[in-house]
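Dumping the structure here so I can ask a few things about it.
Of the protein chains in this complex, all but one are displayed in their positions.
All chains are identified by letter, namely A, B, C and D, in their written order; residue positions are counted from 1 within each chain.
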Amino acid sequence: MLHLILFLFFGAICVAGAINLLVQSHPINSALSLIVVMASLAAEYLLLGAEFVAAVQVIVYAGAIMVLFVITIMLLNAGAEERTKGSRVAILIGIPGVVIGAVLVAWTLIGRSSTTQSVSIGALWGDPKSIARLLFRDFLLPFEVTSVLILIAIMGAVVLASRPKAVARGARKDA
Amino acid sequence: MVPLAYYLLLSGILFVCGVLGFLIKRNIITIFMSIELMLNGVNLSFVAFAAHWHALSGQVFVFFVMVVAAAEAAVGLAIIIAVYRTRETLNVDQVNLLKL
Amino acid sequence: MTPNPYLWLVPLLPLAGAAINGFFGRRSSKKAITTVALVFCGAAFAMALFLAAGFSSASAPYYCDVAHWLRSGSFQVDFSFYLDQLSLVMLLVVTGVGFLIHIYSVGYMWDDDGYYRFMSYMNLFMFFMLTLVLAKNYLVMFIGWEGVGLSSYLLIGYWFTKDSAAAAGKKAFIVNRIGDFGFLIALFLMIKHFGSLDFTRVFAAVQQQPTETAGAGLLTAIGLLLMVGAAGKSAQIPLYVWLPDAMEGPTPVSALIHAATMVTAGVYMVARSSVIFDRAPMALMVVAIIGTLTALFAATIGIAQTDIKKVLAYSTISQLGYMFMACGVGAFSAGIFHLMTHAFFKGLLFLAAGSVIHGVGGEQDMRKMGGLRLYMPWTFLTMGIATLAIAGIPPFAGFWSKDEILWKAFGASWVYWLIGVVTAFITSFYMFRLMYMTFGGDYRGAVVQEAHGHDAHGHDDHGHGHGEPHESPWVMLGPLVILAVLSVVGGFVGYGNRFEHFLAPVFQGATEVAQETSREAGDSTLEHLLMGVSISVAGLGWLLAYLLYSRRPQLPARIAASLGGLYRAVANKYYIDELYAVLFVKPLVDGSTTILWHGVDQEVIDATVNNSADAARHVSDTVRHMQSGNLRSYAGWVAAGGAVVIAYMVWMGVR
Amino acid sequence: MMMTAFSHSLPVLLAQVQTSMLPQGADYMRILPELVLSLFGMLVMVVDPLLDEESSHQSLGTIALIGTLVALASTFWMAQYPGTAFWNMVRVEGFSVFFHFLVIAIAAVVILTSYEYLAVQRIRAGEYYGLILFCTVGMCLMSSAIELVLIFIALEISSISTYVLAGFRRRDASSSESSLKYFLLGSFATAFFLYGVALMFGATGSTNIDAISHVLHSGNVPVLAYVATALMFVGLGFKVASAPFHVWTPDVYEGAPAPVVGLMSTGPKAAAFAVLLRVMFEANAPGRFWLIWVSAALSMTLGNLGALVQNNVKRLLAYSSIAHAGYLLAAFAAQPALGTSAAMFYTAAYAAMNVGAFAVVSHFANAGEKYVTLEDYAGLGRKSPVLAATFTFFLMSLIGIPITGGFFAKFYVLTAALHSNLVGLAIILVLNSAVGAYYYLRIIVMMYMREPRGEVPVTPVPTAAALAIAVCVLLTLYLGVLPGRVLDYASQSARQLVSDTAAPRASSGTPTTEP
Partner (left out) sequence: MGSVNMESLGPIILSLVTFIPAAGGLLILLIPRRDRDIKVFALVISVLAFVASLHLPVHLHRDPNPFKFEIDKIWITTPNIHYHMGIDGISVWLVVLTTFLTPLCVLISWTSIHERVKEFFILLLILETALIGVFTSLDLFLFYFFWEATLIPMALLIGMYGHGRRVYAAVKYFLFTIIGSMFMLAAILWLYAKTGSFDFVVIQNAIRSGSVPGFETASLWLFLGFFIAFAVKVPLFPLHTWLPDAHVEAPTAGSVLLAGVLLKMGTYGLLRFDVGLFPEQAHRNAPWIMVLALIGIIYGALVSLVQPNMKKLIAYSSVSHLGFVVLGIFSFTTAGLNGAVFVMLAHGVATGGLFMLAGILYERRHTYEIADFGGLATPMPKYATFFLVTVLASIGLPLLNGFIGEFLVLSGAFQARPIYGILAATGVIWSACYLLWMYQRIFFGKVTHEVNKALPDLNLREKAALWPIAVAALVMGVAPLVWLSAIDPAVQAALAPFTQLASKVVGQ
């Protein structure tokens, strides 16, 4: 029962945050809503007994990624978004599509016997040792490959975010 | 005891919110945030299924997804900065040089 | 059947002459050209005489297989030649008259620029005509058949810078082709049913068939189709229209091709196929009717023509009608007899007309002639003989053959005879009209003429700008004289049915029919009576012509005026050419242009293609607009697509 | 199944740790090309700051090229060690060797074509080549990974590097727009894919392809697996640019630098197709047939129709790549063994001709990608006969004229489709290739049948680009004249792949359920 109450509580916060993200017109508000969502999700993870994930969620997501977002928003001095009417397709085709897809997925998620079984609160079966074993043995390769991914991200960020300077470098060969 | 389906439903709602955000938001950064929202929804699914199958690997996946999300965030925000430099706008409806 | 290894030489000799003159004539002297042309043509004539000398009815027919021509499965056609009594007669006529006309041409065409070309064409014509005559099967005959058409085309259009000549040549070829179409279908019928085109094999097969008295059958169909071909070549209704126009060619051509030889090929072909026609009475009747109608019809047009060659042309059509009438009533030998005599006197008439035209400097309008008997006595004399012959005045050649035909026609039906007699009257009238207008009275032409002032016939008398009419050189008069002699005596070969008997082996079946009819027709008294009638109508025609054109030359104009529309209709050849133009040519050209080309091709097919291309481009443009450039739209597509995919998969999973 | 290992008792676990805690040498051999590429990528990065920026283009490019060549060689070496590595993370087999070879070769040629482009466009070579090499690592892993999470990470590696590469012409608004669109939509699609992975994990309890295959083979497939397949298809369909997830392609291709388009229209696409093959065939995804059928038909039709009126050559080739994705997908609808081999051959042939075509385009586009409209190609046949002839050759291959690889590619797909009695799809394919002929022909017409426009300069083709084009011509020709060996290899590995599906390997430790 407690489990259900906690789930519903954090779940409600989570959904509210998500909806707020959509409703807010200023990106900084959206970013803050997203942080709320993430925090409440961390709580949900704890309810599911995934304490490692919960911790990482707070550290990586809320701590690192969202900081990036906020900094970018600040950097670009992004204001409230304009209500331009750019896309009829997104509204007329996309949203109905999303609704239909969502209903169908929800229906499959609820209606199946395999998913109606309950999970117990904070089962805590994922001890750090097991996780480490997984991470550094079975998932060693993805783990290592992730370093390549991060390397790429760094390179990409450097290349793209740095100010292009070649314009000042004089005439091009072909010109 | 909470049925697994509740968690899945919550994750689905988050995912759909992300998709909707992508469709209706005009600010590129907010759109990007919507993607993060979708990933978060997926993460919840992973953890819930991990609990269901009693398989820790689901939690490890979440870890990887987060790393990917971080990498994406770095690159994505850099791209957004680059776009802002050339176009001076963050409104996605105005980023439409390439079309037809 | 006796092999004769020399037969193939006869047609080939003129071909060699044609080839030599054609390839080397441009750079040769006129003497050399003349020599080549005459030698090879003469050699053919000599060969023909040689063959005739060795000819014996007992061992006829002769044949000669030269080579295989084509083969397809079991069907085979060879280059093979064939000589029997019928082809012998034709052979002699063609080579003989042909040779004479060649000689005449030397004089007539000497000054023409394209002399070598002309001689080469003439030789080429001889080749094809002889191939036609000597063929042993229908397909080799068809070579000649088409070949003479080609030569005719070339020779009519000889003065190609003249638009009318070029058009006439084309018209001749195309109208002939219409006839050939019928001929071809007849050949296909033979191939289909008899498996061969060889005369002997076809006729042998035909003889197995019963006579189609009850109605139209295979043989009737073949006969009718052959008649279509014959009508094209021999200028019968309704395909006669090309022959008057063909007079655009040089006069020797008119004499040789459009009077003496080629146009009679149809008669020859019908006679050759007598076995078929015998068993197809209905086809035979059609032949007779067409012949009779043509004879009368063309004769009436002849009355009002003022162009000397046009008169002769319609006369030729009319006489050919006679021949078909003869064939139609089963009197093939009479037809061939008339063919022969006609070759003499009509050839002579044309040559003499040519001499006249030559003499007056290219003028062909008889209204501008007159009194030429004084200027060109030889021409007058020979042409007079020919006129007497064609008019059917005894004892000239034409009388015998025409009388034979009329007699046989009477045996079949008195209607044929009556029309024949009327035609004979008209013939006599317009021929003597021609004589009086040309030679009688005073010269009406412009005496002083510019040297090259007559554009219309500029080439005809190149370099002959004369002050006044003059007689032709002897190289031209010689053939006239010879032909005149033949026109006088030619009829006597038929005396006492000798000609008929000679040809009898060829027309075995046919002669029986003819004899039957003549027996039925009665005794010789009747024959003499009819003969008297025909002589008297000929005389009457002469008299009328004399009255109108010699005694009261102003009368014809008044009569013409009083007849009004009728006269104009006759003078304009009953507007048949115009009718054909309106009925066939114009609809064809306009229809092809507007309906088929612009209509179907461009408006329907191409437009369909282009429209579908446009439609594709249009759709493409629509597809392009999926790419609005808006990111959210793209996401919308992805989301919607995802929804569809999910929906499908859920359905698949639940199912 | 390895997941079940956790239910074992601790001592047993510890014992296992003793024996197999560390990867063996053979494990490294099985990812040798990836290692080589990563090392060279890092080498490029390290050398970059040491060099003067002017001169670095050549040397860095050469290092990268050597890297790819060494990687190609190491692929052969890798091929000697078939089997799984890193605890069922990757598997070396004919299939993965084929795609390794393919994507590395693509990378090599693209590097060659980039030499001139980078110099003219003043693009930072260090990051550029580094990203290409790392991207190749991702593509290689995509083809050999048999674990959905690794596939996801590899996919992200190749995607993120191409996102960045697309934006490399930073002074150009269209380039960054292209990058942005690619990035946002790519991430969007990746999220779908990931959700699919999550649901598949939920449905089968595993993310290992073999394990999934085994579960799905045992009958009674949960609906969740269907939905998972659908979501994964959305993600992968986006990557391979198949309709209706293709909308990003023209915009991104138009804006991205031409050599990069050459890369991303072939390499990541080929890798994505490899993943799709694994997911569809090896994992035996349920309910795929009509999904693929419709998507294939839609892709080729929309692609071809869209291309008809394009005036920008890059955009035109983008639509053409959508159409080709459709042709390729048609093979997926066929019987697994036939379809897989046909699809493999197609990716190879398509790579050869499309990289070649983009090599020509990127040379001709000149500085700032000025000359990319159809009109600019007018009279190229006169001004530069060889360049025009090679481009014509590639276009002929794209049309599917015999003696080119493109012909056999289409040919095998058609054969596979007809073999599987997909007459309808075959006819749609046939009609589409006919329509498609038109727009390729427009380029040929422009080059040969229009008068040249004076102001379009044609610079001489530098050696590197010439070499790249020559390699592409030769490969296209080779695939068009003697396709036998490649196809034999493809069908052999396809049979292997598919028979794996039919009877899950013993190494997965579970008894076979198939009769």
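To be clear about the criterion, contacts are C-beta pairs under 8 Å (C-beta built on N, C-alpha and C of every residue); 3 or more make two chains touch, one makes a residue touch a chain.
Fair warning: this is a prediction, and the values are worked out from it, not measured in the lab.
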**Item:** Displayed chains contacted by the hidden chain, counting the whole assembly
**Value:** C, D
**Message:** For the chain left out of this view, which of C:A216, C:L566 or C:V600 touches it?
**Reply:** C:V600
**Complete:** Of C:L86, C:I143 or C:A280, the residue touching the omitted chain is C:I143
**Message:** Tell me which of D:M396, D:A409, D:V456 or D:V473 is the one touching the absent chain.
**Reply:** D:M396
**Hidden partner interface residues of subunit D, rising order** = 381-382, 385, 392, 396, 399, 401-403, 407, 411-412, 414-415, 418-419, 423, 426-427, 430-431, 433-434, 437-438, 441-442, 444-445, 448-450, 482-484, 487-488, 491
**Item:** Sites on subunit C contacted by the missing partner chain, in the whole complex
**Value:** 67-75, 139, 142-143, 146-147, 150, 153, 157, 160-163, 165-167, 169-170, 173-174, 177-178, 180-181, 184-185, 187-189, 191-192, 588-589, 591-593, 596-597, 600-601, 604-606, 609
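Throughout what follows, only the chains that are shown with their structure count from here on.
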**Request:** State, to the nearest whole Å, the distance from the C-alpha centre of subunit B to the C-alpha centre of subunit C.
**Result:** 96
**Distance between the centres, which are taken as Cα means, of subunit C and subunit A, whole angstrom** = 100
**Junction residues of subunit A, two or more chains touched** = 86-87, 90-91, 94-95, 98, 101, 104-105, 108-109, 115, 130, 138-139, 142, 146, 149, 152-153, 156, 158-160
**Item:** Contacts with two or more other chains, residues of subunit B listed in rising order
**Value:** 8, 18-19, 22-24, 26, 31-32, 48, 52, 54, 56-57, 60, 64, 68, 71-72, 75, 78-80, 82, 85, 92-93, 95-99
**Request:** Assign the assembly's chain-to-chain touch graph to one of these shapes: line, ring, star, complete, other.
**Result:** complete
**Prompt:** Once bound in the complex, which stretches of subunit D touch subunit C?
**Reply:** 180-181, 184-185, 188-189, 192, 221-227, 229-231, 233-234, 237-238, 243-245, 247-248, 250-251, 286-287, 290-291, 302, 305-310, 435
**Residue ranges of subunit C touching subunit B (in the complex, touch as defined)** = 624-625, 627-632, 635-636, 639
**Item:** Residue ranges of subunit B in contact with subunit A within the complex
**Value:** 1-10, 12-14, 16-21, 23-27, 29-30, 32-34, 36-37, 40, 43-44, 47-48, 50-52, 54, 56-57, 59-60, 62-64, 66-75, 77-82, 84-85, 90-94, 96
